[in-house]
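Complex shown without one protein chain; remaining protein chains in place.
We just call them A and B in the order they show up, numbering each chain from 1.
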Amino acid sequence: MSAPATADFRTRLQDWLPKLVLAPSFAVTLIFVYGFILFTVILSFTGSKMLPKWDFIGFENYVKLFALQHWHIALRNIAIFATLYIVICTAIGLMLAIFLDQKIRGEGMLRPIYLYPMALSFIVTGTAWKWFLDPGIGLERVMHLWGWESFSFTWIKDNDMAIYTIVIAAVWQTSGFVMAMFLAGLRGIDNEVLKAAQIDGASNLQLYRRIVIPLLRPAFLSAFVILSHLAIKSYDLVVALTGGGPGRSTEMPATFMYSYTFTRNQMGIGASSAVIMLMTIAAIMVPYLYAELKEKK
Amino acid sequence: MKIVTKGFASAMALTVGLAGAARAEDVEVLHWWTSGGEAAALNVLKEDLASKGIGWIDMPVAGGGGEAAMTALRARVTAGDPPTAVQMLGFDIQDWAAEGALGNLDAVAAAEGWDAVIPGALQRFSKYDGHWIAAPVNVHSTNWVWINKAALDAAGGKAPETFDELIAVLDAMKANDLTAIAHGGQPWQDATLFDALVLAEGTDFYKQAFIDLDPAALGGDKMAAAFDKLIKLRSYFDSNFSGRDWNLASAMVINGEAGMQFMGDWAKGEFLKAGKVPGTDFICIRFPGTQGAVTFNSDQFAMFNVSGEGKLAAQAAMATAIESPTFQSAFNVVKGSVPARTDVPDTAFDDCGKKGIKDLAEANTNGTLFGSMAHGHAAPASVKNATYDVITAVVNGEYSDGATAAKALADAVAAAQ
Partner (left out) sequence: MSAVTQDTAVSTGRVTRAFIYLVLILFALFYLLPLYVMGVNSVKPLAEITGGNMMALPQTWTLEPWRSAWSTAQIGVEATGLRPYFLNSILMVVPSVAISTIVGALNGYILTKWRFRGDTWVFGLMLFSCFIPFQIVLIPMAVVLGKLGLAGSVPGLILVHVVYGIGFTTLYFRNYYAAFPTELVRAAQIDGAGFFRIFWRILLPVSGPIAVVSIIWQFTNIWNDFLFGASFGGTSQPMTVALNNLVQSSTGVKEYNVHFAGAILAALPTLFVYVVAGRYFVRGLMAGSVKG
């Protein structure tokens, strides 16, 4: 083999090597994500009960799904939950980040305190909050023991209010993480810009509203994406905190899907609800990803 | 012990048949008995097998009456790697058998005469298509009432025998500033109470509605009446009932905060552990109007299709050990249930246990032994959960009259079939 040919081979290898290294990840994604999504879509058109069975029944599962009152409760709950969760987490996260950014003494102490709930698993979060919110042993009873006899906090036992206790626990768990994202964004802002605006006589409020918050746009987007996917996937917390109760009042699409697939032996209906969930996620994520990736090109 | 040795011998014969098999294989057991008493009772079985050289690979997955365990099982079976034996309830066993996932215990059952000693109502779940597929461990009966004796004495002292007497007692307890009914608001507990109410409307009605799933019975007047009674009983709960674990409800009765609890016989363990004596501190009665009838659930070990003679032998040995009268007695004394075979002596059991064994035998002879809907022994899981939806909605105040609820029940069951 002549020298140029070897060199040629080397460059060609160098050309191919990146793709070769990337290929396994890509293949795995195709199989384990898109293959499995396809599997679920196909499953949703079958009459599968306990284990997958390939007897096709058309759209029957979808018809049944939307006839179930249960599913409508789940949809209503996710709408309430996702809206409040995303808005409150973003608001608290932004506020804490801005406050922490004011040369606060003890920031090093406060930051891990705000962040740590994200480190805990759902069983831990659920166990703790279930206790805390239970009128018989938790907050209400403590208030009574401390002499505030008329204090009443029974949301977790109330059909209409229980969904808000899930919001509280979820906000508790992730708002610190959102704070960290905003804080990182704030620290990335060039101080010269702010100083210039101050010289122009802008008040602090104006400074944040007009300059800082618009500059945080990427952080807002990241927060929105992470929070909305956590909201749609919210399964663990509901199970640990209320088990979907009282009654079925805190059922969510994720718990609905799980129970129909695995405990009610109606896998076909479970799969059809999963497809609806996936479509919702795609409707949120695809425009975001498209905008993000196009911009960078 | 004779039966044990016989089974052991047959198991050994199978094992020896395998060339070079020096020791029997292990059994892998998926279950959700993880709390102290139950797990300790299961350990009896483990040690029994160990004495025969059979190892025990433990796979406990707790939570939600086995829901998490069933998910894990589905993953294992789909992966083609089922465990040896799985703790299972009622229709789940039949559903798995219908999928062709279960093994065959006919040889063991025939050698030990299971057909003669295990009640027919249990065989309905342990056999599929005429073949033995599961080894029943126990029978729980679910239509019990646990009453605090002191609270009852203060409320007139007479144990209620009809629904009206029950209401009278409850009113008196309420007047004495007690929470009359200690209830745990979880779907299966709501349904356990409702089972008893339906059974009280008549054993034939229970069978028509919950076992035959007759739409007319499900949506009819008697069902409406049962729901009306449930709505009535609801008014005796405290405000904090929702989501409460059943054992916390038992604790309320034990401490005298509450008058009574409607719960299966496993509640007895809580009373005994608290040092209470049946008959003096608390009494156990059948739900008023259901005397002479029993709704039951039965924990069984479903035996999966394992391959390899060593594994089969270990599986057979495990089935034999489960049905041995010594294990049946030892386990059920701890668990609060009664043995799954009718020829186990009741000497080791307490008063409530003896009564349970007697009631079971009677109900079995009279044909008034029914699978519990709440515990998956009357209808398949999809129907069971559909009834949960309606019953729980009633308990949480979403229906104001029984007739509407009965109609909703009939619709829900029809949709789930």
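Points worth noting:
The criterion applied here is as follows: contacts are C-beta pairs under 8 Å (C-beta built on N, C-alpha and C of every residue); 3 or more make two chains touch, one makes a residue touch a chain.
Small disclaimer: the values here were computed from a predicted structure and weren't measured.
For the options A:L65, A:V167, A:V238 or A:M277, the residue in contact with the chain missing from this view is A:M277. Chain A residues in contact with the hidden partner, per the touch definition given at the top, are 14, 17-19, 21-22, 25-26, 28-37, 39-40, 51-52, 92, 95-96, 99-104, 108, 110-125, 127-129, 131-132, 137-138, 141-142, 145, 172, 176, 180-181, 183-189, 191, 194-195, 198, 204, 207-208, 217-219, 221-222, 229, 232-233, 235-236, 254, 257-258, 261-262, 267, 271, 274, 277-278, 281-282, 285, 289-290, 292-297. Those residues of chain B that touch the chain absent from the view are 28, 32-40, 42-43, 46, 56-65, 68, 71-72, 74-76, 78-81, 245, 247-248, 251, 266, 269-270, 273.
As a working rule, only the chains that are shown with their structure count from here on.
The residues of chain A lying in touch with chain B in their complex are 49-52, 64, 67-68, 70, 130, 134-136, 154, 156-157, 159, 242-243, 245-249, 258-259, 262-266.
Within the complex formed with chain A, the chain B residues making contact are 64, 67, 70-71, 74, 77-78, 95-96, 98-99, 185-187, 239-244, 380-382, 385, 389, 392-393, 395-398, 415-416.
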